[in-house]
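With one protein chain withheld, the remaining protein chains of the complex are depicted in position.
Entry: chain A
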């Protein structure tokens, strides 16, 4: 018997016995995504513990929706997210000679401004 109730809840009595987990007995971690205004992307803001998705959403609302402006939330069970291993980070390394792939490499603002000006001119005529 442990003094820690969390350990006792695991029912670790007989090491050979099959451990049966009742529904709702162990809470899951849910990732929370926050939408600031309609049409905007949902952005990851943190996580909550909850017994099911419905409760996760209810907890997330007070946890993440009450300070910053919020119009909608998503919750996703953390275990349902597929991710790369951290050790595979080298896959993302950029080779020096491929900087042309960086969107920042394109100098387009000048063209955009020119276009905007020409549009402004036509609006004026109207």
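Convention: a residue touches a chain if its C-beta (ideal position, glycine included) is under 8 Å from a C-beta of that chain, and two chains touch if they have at least 3 such contacts; residues count from 1.
The rule is simple: contacts and distances are computed from a predicted model.
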item	value
"Ferritin-like protein", "Twin-arginine translocation pathway signal", "Ring-1,2-phenylacetyl-CoA epoxidase subunit PaaC" or "UspA domain-containing protein" - which is the UniProt name of the missing chain	"Ring-1,2-phenylacetyl-CoA epoxidase subunit PaaC"
Listed residues A:37, A:66 or A:107, member touching the removed chain	A:66
Chain A residues that touch the omitted chain in the full complex	22, 24, 27, 48-52, 54-55, 58-59, 61-63, 66
